[in-house]
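Let me begin by presenting the structure, written as C-alpha cells, before commenting on it.
Here the complex is missing one protein chain, while the rest keep their positions.
Our next item is chain A:
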Amino acid sequence: MSRVLVGVKRVIDYAVKIRVKPDHSGVVTDGVKHSMNPFCEIAVEEAVKLKEKKFIKEVVAVSCGPTQVTETIRTALAMGCDRGIHVEVSGKDYEAMGPLQISKIFAALAKKEEASLVILGKQAIDDDCNQTGQMTAALLDWPQGTFASEVTIDGEKVKVVREIDGGLETIKISMPAVLTADLRLNTPRYATLPNIMKAKKKKIATMKPADLGVDMVSRVEVLRVDEPPTRLAGVKVETVDDLVAKLKANGTI
C-alpha cells in the first residue's frame, strides 16, 4: 500500500478561444495560455486525499512532453504530490503523441515504481480521446475503474462508483488498478501560497521514453483540422404543422 502514479497533461486552458492554424495542420498553441487538464486536477486531488487519509504513502505526478510540462508537474506538486517525473518528448514525437504512446509509458512507469494505483483524468479537453486509462490497464493487465465519481479503498480492494449512461454503477476491483476521474469525483483544491513555496523543493526526475523501452512511433496520422461549421440562424415557424413540414423537407424526419 505505498505509491500512486498520477498523470497530468498540459493542455490549452479551457477558457481560451481555440484557433485553427492557417495550414489546417492543427490548432495554434504558440503564446496561448496553457494549464493542467481539469480532469487531471481532479485526479491529483483524489490521490492527495487518499494520502491525507493515510491509505497511501506517496503520490508521484507524471507528465510527458517538452520542458513546458514541468510547470504542470509543479502545479501538481503544489497541490500536494510528493515528487514528479518528467518524460521528455518533443518535436515531431510530441506532435504525434497520443493515448497509445502515453499508456505504454505509464504502464512501464507503474511497473518500475511499483505503483498500487494509477489515477488519470477520464479524458483530456484537447483531444477528448478517453482512451489512455483504459489502454494503460489493458497493457498492465490490471482492473480498471473508469468515470469514477466516488473511490473508496477497502483493504486490498477498491470500491468505485462509476458514472454511466444509465446512472451510477458500483464495482469492486482488486489492486493494483487503474482509475480514471470523472467530473464529480471531487473539487480540486487551490494551490495555497505556502504549498507553492514548498513545491519548489520537491524533486522532478527527468527521463526519456527510450529509458522505459517505449517506442513513440505513431500509428495515427492527422490529415486535417477544421473548425466546426459556423452556426446558422434558426428559422421560426408559426404552427406545429409548419414545424413537421419543415423537418420533413430538410430530411430530418
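The rule is simple: a contact is a pair of C-beta atoms (placed from the backbone, for glycine too) under 8 Å apart; a residue touches a chain by one contact, two chains touch by 3 or more; residues count from 1.
Note that contacts and distances are computed from a predicted model.
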Absent chain [UniProt protein name; select from "Short/branched chain specific acyl-CoA dehydrogenase, mitochondrial", "Dynein light chain Tctex-type 3", "cAMP-regulated phosphoprotein 19" or "NEDD8-activating enzyme E1 catalytic subunit"]: "Short/branched chain specific acyl-CoA dehydrogenase, mitochondrial"
Touch criterion as defined above, residue of A:P22, A:G91, A:G167 or A:P194 at the omitted chain: A:P194
Of A:R10, A:R74, A:K104 or A:K122, the one touching the omitted chain in the full complex: A:R74
Touch list for chain A against the chain that is not drawn: 35, 71, 74-75, 78, 190-197, 199-200
